[in-house]
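Of the protein chains in this complex, one is absent; all others appear in place.
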Amino acid sequence: MTPQPMVKFDGVTKRYGALTVLDNLDLEILPGEKVAIIGPSGSGKTTVLRMLMTLEKINDGVIWVDGEPLTHMPRNGGLALADNAHLRRMRGKIGMVFQHFNLFPHMSALKNCMEAPVTVLKLSQDEARARATELLQMVGLGDKLDHYPSQLSGGQQQRVAIARALAMRPKVMLFDEVTSALDPELVGEVLNVIRRLGAELDLTMLMVTHQMGFAREFADRVCFFYGGRIAEQGPPEQIFGQAHNERTRQFLSACLEAI
Amino acid sequence: MLWDWSYAFEILPVLARASLVTIQATLMGFVLALVLGLVFAILRMSRAAWIALPVAALVEFIRSTPLLIQIFFLYFVFPEFGLSLDALTAGVLALGLHYGTYCAEVFRAGLDNVPRGQWEASVALNLSPYHTFRDIIIPQAIPPVVPALGNYLVALFKETPLLSAIAVLELMQQAKILGSTTFRYIEPITLVGAFFLLFSLVAAALIRMVERRLNRIGAR
Partner (left out) sequence: MVMRSVVVAAVVSFTAGLIVASFAGFREFIPGLLEGAWITVQITAAGAVVAVVCAVTAGLLKMYGPWPLRWLAVAYIELFRGTSALVQLFWLFFVLPLFGVTLPPMTVAIAALGLNIGAYGAEVVRGAVGAVPRGQWEATVALNMTRTEALRRVILPQAFVAMIPPWGNLFIELLKSTALVSLITIGDLAFRAQQMNQTTFRTAEIFSIVLVIYLAIAAVITVGMKALEQKAAGAMARGRGH
(Lines give C-alpha, C1' and ligand atoms only; values in the text may rest on other atoms or scores of the structure.)
Protein backbone atom coordinates (compact mmCIF):
# COMPACT_ATOMS: atom_id res chain seq x y z
CA MET A 1 0.00 0.00 0.00
CA THR A 2 1.60 3.27 -1.08
CA PRO A 3 1.96 5.80 1.74
CA GLN A 4 0.02 9.03 1.51
CA PRO A 5 1.97 11.64 -0.52
CA MET A 6 3.64 14.44 1.43
CA VAL A 7 3.12 16.85 -1.45
CA LYS A 8 0.49 16.58 -4.15
CA PHE A 9 -0.14 18.91 -7.06
CA ASP A 10 -3.64 18.20 -8.37
CA GLY A 11 -4.34 19.74 -11.79
CA VAL A 12 -2.44 22.89 -10.87
CA THR A 13 -2.38 25.74 -13.37
CA LYS A 14 -0.52 29.03 -13.00
CA ARG A 15 -0.86 31.90 -15.41
CA TYR A 16 0.87 35.26 -15.67
CA GLY A 17 -1.49 37.25 -17.83
CA ALA A 18 -1.60 35.46 -21.19
CA LEU A 19 1.36 33.23 -20.35
CA THR A 20 0.60 29.79 -18.86
CA VAL A 21 3.58 28.81 -16.73
CA LEU A 22 2.19 25.63 -15.21
CA ASP A 23 -0.28 23.66 -17.25
CA ASN A 24 -2.61 21.32 -15.37
CA LEU A 25 0.27 19.87 -13.38
CA ASP A 26 -0.06 16.58 -11.50
CA LEU A 27 2.81 15.70 -9.21
CA GLU A 28 3.08 13.50 -6.12
CA ILE A 29 6.00 13.39 -3.73
CA LEU A 30 6.24 10.72 -1.05
CA PRO A 31 7.42 11.39 2.52
CA GLY A 32 11.21 11.37 2.75
CA GLU A 33 11.58 11.37 -1.02
CA LYS A 34 14.33 13.46 -2.62
CA VAL A 35 13.17 14.87 -5.93
CA ALA A 36 15.29 16.87 -8.36
CA ILE A 37 13.54 19.13 -10.88
CA ILE A 38 15.45 19.95 -14.04
CA GLY A 39 14.56 21.67 -17.27
CA PRO A 40 15.12 24.76 -19.42
CA SER A 41 14.36 28.22 -18.05
CA GLY A 42 10.74 29.22 -18.38
CA SER A 43 9.60 25.62 -18.01
CA GLY A 44 7.90 26.37 -14.71
CA LYS A 45 10.35 24.63 -12.34
CA THR A 46 10.85 27.54 -9.97
CA THR A 47 7.13 28.34 -10.05
CA VAL A 48 6.41 24.89 -8.60
CA LEU A 49 8.56 25.70 -5.58
CA ARG A 50 7.27 29.24 -5.19
CA MET A 51 3.66 28.08 -5.24
CA LEU A 52 4.41 25.46 -2.61
CA MET A 53 5.98 28.17 -0.45
CA THR A 54 2.82 30.29 -1.00
CA LEU A 55 4.88 33.01 -2.67
CA GLU A 56 2.59 32.77 -5.71
CA LYS A 57 -1.16 32.32 -5.90
CA ILE A 58 -2.80 29.41 -7.67
CA ASN A 59 -5.06 29.88 -10.70
CA ASP A 60 -6.50 26.38 -10.97
CA GLY A 61 -6.26 23.10 -9.14
CA VAL A 62 -5.28 22.27 -5.56
CA ILE A 63 -1.96 21.72 -3.81
CA TRP A 64 -1.95 19.24 -0.90
CA VAL A 65 0.67 19.04 1.82
CA ASP A 66 0.83 16.27 4.44
CA GLY A 67 -2.71 15.16 3.68
CA GLU A 68 -4.30 18.59 3.98
CA PRO A 69 -5.02 21.19 1.30
CA LEU A 70 -2.50 24.03 1.22
CA THR A 71 -3.99 26.48 -1.24
CA HIS A 72 -7.53 25.77 -0.14
CA MET A 73 -9.34 24.98 3.07
CA PRO A 74 -12.30 22.75 3.88
CA ARG A 75 -15.60 24.56 4.02
CA ASN A 76 -19.17 23.27 3.93
CA GLY A 77 -18.02 19.87 2.80
CA GLY A 78 -16.06 21.34 -0.12
CA LEU A 79 -12.99 23.46 -0.65
CA ALA A 80 -12.69 27.22 -0.59
CA LEU A 81 -9.61 29.36 -1.20
CA ALA A 82 -7.47 29.37 1.92
CA ASP A 83 -7.57 32.40 4.18
CA ASN A 84 -4.50 33.88 5.86
CA ALA A 85 -4.87 31.90 9.07
CA HIS A 86 -5.00 28.58 7.19
CA LEU A 87 -2.03 29.54 5.01
CA ARG A 88 0.03 30.44 8.07
CA ARG A 89 -0.73 27.11 9.68
CA MET A 90 0.18 25.11 6.60
CA ARG A 91 3.19 27.22 5.68
CA GLY A 92 4.94 26.13 8.83
CA LYS A 93 5.42 22.68 7.32
CA ILE A 94 7.48 24.02 4.43
CA GLY A 95 10.89 25.63 4.37
CA MET A 96 12.76 27.21 1.47
CA VAL A 97 16.33 28.08 0.60
CA PHE A 98 16.71 30.77 -2.05
CA GLN A 99 19.15 31.23 -4.90
CA HIS A 100 20.31 34.57 -3.51
CA PHE A 101 20.31 33.44 0.15
CA ASN A 102 18.15 36.39 1.36
CA LEU A 103 19.87 36.42 4.75
CA PHE A 104 18.97 39.33 7.03
CA PRO A 105 22.02 41.62 6.71
CA HIS A 106 21.49 43.39 10.02
CA MET A 107 21.65 40.15 12.03
CA SER A 108 24.48 37.74 12.77
CA ALA A 109 24.32 34.15 11.54
CA LEU A 110 23.07 33.06 14.94
CA LYS A 111 20.40 35.76 15.12
CA ASN A 112 19.31 34.97 11.55
CA CYS A 113 18.58 31.42 12.66
CA MET A 114 16.99 32.49 15.95
CA GLU A 115 14.68 35.17 14.58
CA ALA A 116 11.78 33.12 13.26
CA PRO A 117 11.77 30.49 16.05
CA VAL A 118 11.47 33.29 18.61
CA THR A 119 9.03 35.52 16.71
CA VAL A 120 6.84 32.88 15.07
CA LEU A 121 7.22 29.71 17.15
CA LYS A 122 7.44 31.70 20.37
CA LEU A 123 10.48 29.79 21.59
CA SER A 124 12.43 31.33 24.45
CA GLN A 125 15.73 33.04 23.61
CA ASP A 126 17.67 30.17 25.21
CA GLU A 127 15.78 27.45 23.37
CA ALA A 128 16.14 29.28 20.06
CA ARG A 129 19.83 29.87 20.65
CA ALA A 130 20.44 26.22 21.45
CA ARG A 131 18.57 25.09 18.34
CA ALA A 132 20.33 27.65 16.11
CA THR A 133 23.77 26.75 17.47
CA GLU A 134 23.17 23.06 16.88
CA LEU A 135 22.03 23.63 13.30
CA LEU A 136 24.88 26.00 12.48
CA GLN A 137 27.30 23.44 13.82
CA MET A 138 25.64 20.81 11.66
CA VAL A 139 26.27 22.89 8.54
CA GLY A 140 29.86 23.40 9.60
CA LEU A 141 29.66 27.01 10.78
CA GLY A 142 29.90 26.52 14.54
CA ASP A 143 32.80 28.98 14.67
CA LYS A 144 31.00 31.72 12.74
CA LEU A 145 27.94 32.19 14.94
CA ASP A 146 28.51 35.91 15.50
CA HIS A 147 29.58 36.73 11.98
CA TYR A 148 27.40 38.95 9.83
CA PRO A 149 26.43 37.96 6.27
CA SER A 150 28.76 40.61 4.86
CA GLN A 151 31.64 38.79 6.54
CA LEU A 152 30.80 35.39 5.07
CA SER A 153 31.51 33.87 1.68
CA GLY A 154 28.64 32.93 -0.63
CA GLY A 155 28.91 29.27 0.28
CA GLN A 156 28.88 30.09 3.99
CA GLN A 157 25.89 32.39 3.58
CA GLN A 158 23.95 29.70 1.79
CA ARG A 159 24.75 27.22 4.55
CA VAL A 160 23.43 29.72 7.11
CA ALA A 161 20.31 30.04 4.97
CA ILE A 162 19.87 26.26 5.10
CA ALA A 163 20.28 26.25 8.88
CA ARG A 164 17.81 29.12 9.15
CA ALA A 165 15.18 27.24 7.19
CA LEU A 166 15.75 24.05 9.20
CA ALA A 167 15.32 25.94 12.47
CA MET A 168 11.59 26.05 11.78
CA ARG A 169 11.50 22.22 11.64
CA PRO A 170 9.68 21.97 8.33
CA LYS A 171 8.54 18.66 6.90
CA VAL A 172 9.33 19.68 3.34
CA MET A 173 12.49 21.53 2.30
CA LEU A 174 12.61 23.42 -0.99
CA PHE A 175 15.90 24.31 -2.67
CA ASP A 176 15.60 26.86 -5.48
CA GLU A 177 18.82 26.67 -7.54
CA VAL A 178 20.76 27.16 -4.34
CA THR A 179 24.19 26.87 -5.95
CA SER A 180 23.53 28.89 -9.12
CA ALA A 181 24.70 32.16 -7.58
CA LEU A 182 27.89 30.70 -6.10
CA ASP A 183 31.43 30.75 -7.40
CA PRO A 184 32.26 27.25 -8.65
CA GLU A 185 34.70 26.43 -5.85
CA LEU A 186 32.02 27.13 -3.22
CA VAL A 187 29.36 24.87 -4.73
CA GLY A 188 30.76 21.70 -3.23
CA GLU A 189 30.45 22.76 0.42
CA VAL A 190 26.76 23.52 -0.03
CA LEU A 191 26.05 20.26 -1.85
CA ASN A 192 27.86 18.37 0.92
CA VAL A 193 25.57 19.92 3.51
CA ILE A 194 22.52 18.95 1.47
CA ARG A 195 23.87 15.44 1.13
CA ARG A 196 24.30 15.24 4.91
CA LEU A 197 20.80 16.53 5.52
CA GLY A 198 19.42 13.91 3.20
CA ALA A 199 21.21 11.16 5.11
CA GLU A 200 20.68 12.34 8.69
CA LEU A 201 17.24 13.95 8.67
CA ASP A 202 13.97 12.43 7.55
CA LEU A 203 13.08 15.30 5.26
CA THR A 204 11.12 15.44 2.04
CA MET A 205 13.31 17.47 -0.30
CA LEU A 206 12.40 19.15 -3.55
CA MET A 207 15.19 20.86 -5.42
CA VAL A 208 15.40 22.80 -8.64
CA THR A 209 18.94 22.43 -9.84
CA HIS A 210 21.36 22.60 -12.73
CA GLN A 211 23.86 20.37 -10.93
CA MET A 212 23.21 17.25 -12.97
CA GLY A 213 25.97 15.23 -11.37
CA PHE A 214 24.59 15.91 -7.91
CA ALA A 215 21.02 15.18 -9.00
CA ARG A 216 22.10 11.89 -10.49
CA GLU A 217 23.81 10.76 -7.31
CA PHE A 218 21.49 12.22 -4.68
CA ALA A 219 17.92 12.21 -5.99
CA ASP A 220 15.45 9.37 -5.65
CA ARG A 221 13.52 10.73 -8.60
CA VAL A 222 14.21 13.29 -11.31
CA CYS A 223 11.46 15.31 -13.00
CA PHE A 224 12.18 16.95 -16.34
CA PHE A 225 9.96 19.96 -16.88
CA TYR A 226 9.12 21.36 -20.27
CA GLY A 227 6.51 23.97 -21.22
CA GLY A 228 4.81 23.96 -17.84
CA ARG A 229 4.38 20.19 -17.69
CA ILE A 230 6.40 17.22 -16.59
CA ALA A 231 7.77 15.85 -19.84
CA GLU A 232 9.33 12.88 -18.15
CA GLN A 233 10.09 11.64 -14.64
CA GLY A 234 11.77 8.64 -13.17
CA PRO A 235 14.83 7.35 -11.28
CA PRO A 236 18.15 9.03 -12.17
CA GLU A 237 19.37 5.97 -14.03
CA GLN A 238 16.48 6.32 -16.43
CA ILE A 239 16.60 10.07 -16.96
CA PHE A 240 20.33 10.43 -17.21
CA GLY A 241 20.94 7.02 -18.75
CA GLN A 242 18.26 6.21 -21.30
CA ALA A 243 15.61 8.91 -21.23
CA HIS A 244 12.39 7.89 -22.98
CA ASN A 245 11.54 11.42 -24.11
CA GLU A 246 13.38 13.03 -27.01
CA ARG A 247 13.25 16.47 -25.41
CA THR A 248 14.84 15.12 -22.25
CA ARG A 249 17.72 13.71 -24.22
CA GLN A 250 18.14 17.00 -26.16
CA PHE A 251 18.18 19.07 -22.97
CA LEU A 252 20.70 16.80 -21.26
CA SER A 253 23.06 16.65 -24.20
CA ALA A 254 22.96 20.46 -24.45
CA CYS A 255 23.82 20.66 -20.75
CA LEU A 256 26.68 18.23 -21.08
CA GLU A 257 28.12 20.16 -24.01
CA ALA A 258 28.47 23.18 -21.78
CA ILE A 259 30.90 21.41 -19.47
CA MET B 1 -20.36 82.27 10.52
CA LEU B 2 -17.20 80.40 9.83
CA TRP B 3 -17.02 80.68 6.04
CA ASP B 4 -18.61 83.45 4.06
CA TRP B 5 -18.99 82.42 0.40
CA SER B 6 -20.00 85.87 -0.78
CA TYR B 7 -16.91 87.37 0.81
CA ALA B 8 -14.81 84.66 -0.78
CA PHE B 9 -16.15 85.46 -4.24
CA GLU B 10 -15.75 89.15 -3.55
CA ILE B 11 -12.03 88.90 -2.90
CA LEU B 12 -11.26 86.55 -5.80
CA PRO B 13 -10.49 89.37 -8.31
CA VAL B 14 -8.17 91.07 -5.81
CA LEU B 15 -6.34 87.81 -5.20
CA ALA B 16 -6.22 87.10 -8.93
CA ARG B 17 -4.37 90.37 -9.50
CA ALA B 18 -1.94 89.56 -6.72
CA SER B 19 -1.38 86.12 -8.22
CA LEU B 20 0.07 87.84 -11.28
CA VAL B 21 2.80 89.28 -9.09
CA THR B 22 3.36 85.81 -7.61
CA ILE B 23 3.73 84.30 -11.07
CA GLN B 24 5.97 87.14 -12.21
CA ALA B 25 8.26 86.70 -9.22
CA THR B 26 8.31 82.93 -9.77
CA LEU B 27 9.27 83.09 -13.42
CA MET B 28 11.89 85.81 -13.03
CA GLY B 29 13.35 84.10 -9.99
CA PHE B 30 13.49 80.76 -11.78
CA VAL B 31 15.18 82.12 -14.88
CA LEU B 32 17.82 83.72 -12.67
CA ALA B 33 18.16 80.45 -10.75
CA LEU B 34 18.73 78.49 -13.96
CA VAL B 35 21.40 80.88 -15.17
CA LEU B 36 23.20 81.12 -11.84
CA GLY B 37 22.86 77.38 -11.34
CA LEU B 38 24.57 76.61 -14.61
CA VAL B 39 27.33 79.11 -13.87
CA PHE B 40 27.89 77.67 -10.37
CA ALA B 41 27.93 74.12 -11.73
CA ILE B 42 30.46 74.90 -14.43
CA LEU B 43 32.69 76.86 -12.05
CA ARG B 44 32.64 74.01 -9.57
CA MET B 45 33.91 71.69 -12.29
CA SER B 46 36.99 73.84 -12.74
CA ARG B 47 40.19 72.03 -12.01
CA ALA B 48 41.62 75.15 -10.40
CA ALA B 49 40.99 74.64 -6.71
CA TRP B 50 41.03 78.36 -5.98
CA ILE B 51 37.92 78.72 -8.14
CA ALA B 52 36.14 75.46 -7.39
CA LEU B 53 36.42 75.41 -3.61
CA PRO B 54 35.20 78.95 -2.83
CA VAL B 55 32.30 78.50 -5.25
CA ALA B 56 31.45 75.19 -3.57
CA ALA B 57 31.64 76.82 -0.16
CA LEU B 58 29.45 79.71 -1.29
CA VAL B 59 26.88 77.31 -2.75
CA GLU B 60 26.78 75.28 0.48
CA PHE B 61 26.54 78.47 2.52
CA ILE B 62 23.54 79.76 0.61
CA ARG B 63 21.86 76.35 0.47
CA SER B 64 22.14 75.73 4.19
CA THR B 65 20.80 79.07 5.41
CA PRO B 66 17.23 80.36 5.41
CA LEU B 67 15.87 82.08 2.33
CA LEU B 68 14.03 84.56 4.53
CA ILE B 69 17.27 85.85 6.00
CA GLN B 70 18.76 86.10 2.54
CA ILE B 71 15.74 88.13 1.41
CA PHE B 72 16.14 90.52 4.35
CA PHE B 73 19.86 90.71 3.74
CA LEU B 74 19.58 91.70 0.10
CA TYR B 75 16.69 94.12 0.70
CA PHE B 76 18.30 95.96 3.61
CA VAL B 77 21.98 95.70 2.82
CA PHE B 78 22.10 97.39 -0.57
CA PRO B 79 20.85 100.79 0.69
CA GLU B 80 23.84 100.76 3.07
CA PHE B 81 26.00 100.90 -0.05
CA GLY B 82 23.91 103.59 -1.67
CA LEU B 83 21.96 101.27 -3.99
CA SER B 84 18.31 100.91 -3.14
CA LEU B 85 16.44 98.00 -4.65
CA ASP B 86 12.68 97.84 -4.75
CA ALA B 87 11.18 94.94 -2.88
CA LEU B 88 10.32 92.82 -5.90
CA THR B 89 13.84 93.08 -7.33
CA ALA B 90 15.44 92.20 -4.04
CA GLY B 91 13.02 89.29 -3.64
CA VAL B 92 13.66 87.94 -7.14
CA LEU B 93 17.40 88.27 -6.60
CA ALA B 94 17.21 86.32 -3.35
CA LEU B 95 15.00 83.61 -4.88
CA GLY B 96 17.29 83.33 -7.89
CA LEU B 97 20.42 83.08 -5.75
CA HIS B 98 18.93 80.57 -3.30
CA TYR B 99 17.40 78.31 -5.90
CA GLY B 100 20.42 78.81 -8.12
CA THR B 101 22.34 76.74 -5.60
CA TYR B 102 19.78 73.94 -5.81
CA CYS B 103 19.85 74.05 -9.59
CA ALA B 104 23.65 73.97 -9.42
CA GLU B 105 23.46 70.56 -7.75
CA VAL B 106 21.03 69.35 -10.39
CA PHE B 107 23.19 70.61 -13.24
CA ARG B 108 26.27 69.10 -11.61
CA ALA B 109 24.58 65.69 -11.57
CA GLY B 110 23.51 66.14 -15.17
CA LEU B 111 26.98 67.16 -16.28
CA ASP B 112 28.56 64.28 -14.36
CA ASN B 113 26.30 61.86 -16.15
CA VAL B 114 27.57 62.81 -19.58
CA PRO B 115 30.05 60.05 -20.44
CA ARG B 116 33.71 60.94 -20.35
CA GLY B 117 34.02 59.81 -23.93
CA GLN B 118 32.01 62.82 -25.10
CA TRP B 119 34.57 65.18 -23.59
CA GLU B 120 37.43 63.20 -25.08
CA ALA B 121 35.83 63.14 -28.53
CA SER B 122 35.43 66.92 -28.38
CA VAL B 123 39.12 67.31 -27.58
CA ALA B 124 39.99 64.94 -30.41
CA LEU B 125 37.91 67.06 -32.80
CA ASN B 126 39.66 70.18 -31.49
CA LEU B 127 36.47 71.88 -30.36
CA SER B 128 36.89 74.93 -28.13
CA PRO B 129 35.64 74.61 -24.52
CA TYR B 130 32.83 77.02 -25.31
CA HIS B 131 31.64 74.99 -28.28
CA THR B 132 32.13 71.73 -26.41
CA PHE B 133 29.81 72.93 -23.69
CA ARG B 134 27.31 74.57 -25.95
CA ASP B 135 26.94 71.98 -28.69
CA ILE B 136 27.95 68.67 -27.13
CA ILE B 137 27.79 68.56 -23.36
CA ILE B 138 24.87 70.73 -22.37
CA PRO B 139 22.41 69.27 -24.90
CA GLN B 140 23.09 65.87 -23.36
CA ALA B 141 23.21 67.00 -19.74
CA ILE B 142 19.94 68.92 -19.60
CA PRO B 143 17.08 66.61 -20.72
CA PRO B 144 17.54 64.00 -17.93
CA VAL B 145 17.46 66.66 -15.24
CA VAL B 146 14.41 68.55 -16.50
CA PRO B 147 12.05 66.79 -14.04
CA ALA B 148 14.28 67.70 -11.11
CA LEU B 149 14.38 71.31 -12.32
CA GLY B 150 10.60 71.23 -12.66
CA ASN B 151 10.33 70.20 -9.02
CA TYR B 152 12.46 73.16 -7.99
CA LEU B 153 10.30 75.51 -10.06
CA VAL B 154 7.31 74.34 -8.03
CA ALA B 155 9.27 74.66 -4.80
CA LEU B 156 10.33 78.19 -5.70
CA PHE B 157 6.74 79.05 -6.50
CA LYS B 158 5.69 77.84 -3.08
CA GLU B 159 8.28 80.05 -1.39
CA THR B 160 7.14 83.30 -3.03
CA PRO B 161 4.94 84.03 0.05
CA LEU B 162 8.17 84.83 1.87
CA LEU B 163 8.32 88.00 -0.21
CA SER B 164 5.38 89.24 1.84
CA ALA B 165 7.91 89.85 4.60
CA ILE B 166 9.30 92.74 2.56
CA ALA B 167 5.83 93.83 1.49
CA VAL B 168 5.87 92.60 -2.10
CA LEU B 169 2.22 92.67 -3.10
CA GLU B 170 1.95 89.00 -3.98
CA LEU B 171 -0.73 86.52 -2.85
CA MET B 172 0.27 86.13 0.81
CA GLN B 173 0.71 89.85 1.34
CA GLN B 174 -2.65 90.53 -0.28
CA ALA B 175 -4.27 87.93 1.95
CA LYS B 176 -2.73 89.52 5.03
CA ILE B 177 -3.94 92.97 4.00
CA LEU B 178 -7.46 91.69 3.37
CA GLY B 179 -7.43 89.90 6.69
CA SER B 180 -6.21 92.84 8.68
CA THR B 181 -8.74 95.23 7.13
CA THR B 182 -11.84 93.02 7.38
CA PHE B 183 -10.69 90.83 10.28
CA ARG B 184 -11.74 87.81 8.23
CA TYR B 185 -8.60 85.73 7.73
CA ILE B 186 -10.03 82.33 6.96
CA GLU B 187 -11.30 83.04 3.45
CA PRO B 188 -8.22 84.84 2.05
CA ILE B 189 -5.70 82.40 3.49
CA THR B 190 -7.70 79.32 2.49
CA LEU B 191 -8.16 80.62 -1.04
CA VAL B 192 -4.43 81.34 -1.29
CA GLY B 193 -3.69 77.84 0.00
CA ALA B 194 -6.12 76.33 -2.51
CA PHE B 195 -4.48 78.25 -5.33
CA PHE B 196 -1.05 76.91 -4.40
CA LEU B 197 -2.40 73.38 -4.01
CA LEU B 198 -4.10 73.44 -7.39
CA PHE B 199 -1.02 74.75 -9.10
CA SER B 200 1.24 72.20 -7.40
CA LEU B 201 -0.96 69.26 -8.34
CA VAL B 202 -1.15 70.41 -11.97
CA ALA B 203 2.60 71.05 -12.09
CA ALA B 204 3.35 67.66 -10.51
CA ALA B 205 1.22 65.92 -13.13
CA LEU B 206 2.95 67.86 -15.92
CA ILE B 207 6.38 66.97 -14.57
CA ARG B 208 5.42 63.28 -14.40
CA MET B 209 4.30 63.48 -18.04
CA VAL B 210 7.58 65.07 -19.06
CA GLU B 211 9.48 62.43 -17.09
CA ARG B 212 7.61 59.60 -18.82
CA ARG B 213 8.25 61.05 -22.27
CA LEU B 214 11.91 61.59 -21.50
CA ASN B 215 12.27 58.03 -20.18
CA ARG B 216 10.79 56.65 -23.34
CA ILE B 217 13.15 58.68 -25.48
CA GLY B 218 16.21 58.01 -23.37
CA ALA B 219 15.63 54.28 -22.87
CA ARG B 220 18.09 52.22 -24.82
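Before moving on, here are some points about what is shown:
A and B label the chains in the order they appear, each numbered from 1.
The criterion applied here is as follows: a residue touches a chain if its C-beta (ideal position, glycine included) is under 8 Å from a C-beta of that chain, and two chains touch if they have at least 3 such contacts.
From a predicted model like this one, the values you see are computed outputs, not experimental measurements.
Among A:Q151, A:S180 or A:S253, the one in contact with the hidden chain is A:Q151.
The chain that is not drawn here is touched, among residues B:I11, B:L34 or B:V59, by B:V59. Considering the full assembly, A:N102 is the residue among A:T20, A:N59 or A:N102 that touches the omitted chain.
Taking the complete complex into account, residues 53-55, 88, 91-92, 94-96, 98, 100-106, 108, 115-116, 119-120, 146-151, 164-165, 168 of subunit A touch the chain not shown. Taking the whole complex into account, subunit B touches the unshown chain at residues 2, 53, 56-61, 64-70, 72-73, 76-77, 80, 158-162, 164-165, 172, 175-176, 179, 185-186, 189-190, 192-193, 196-197, 200-201, 204.
The rule is simple: only the chains that are shown with their structure count from here on.
Rounded to whole angstrom units, the spacing between the C-alpha centres of subunit A and subunit B is 56.
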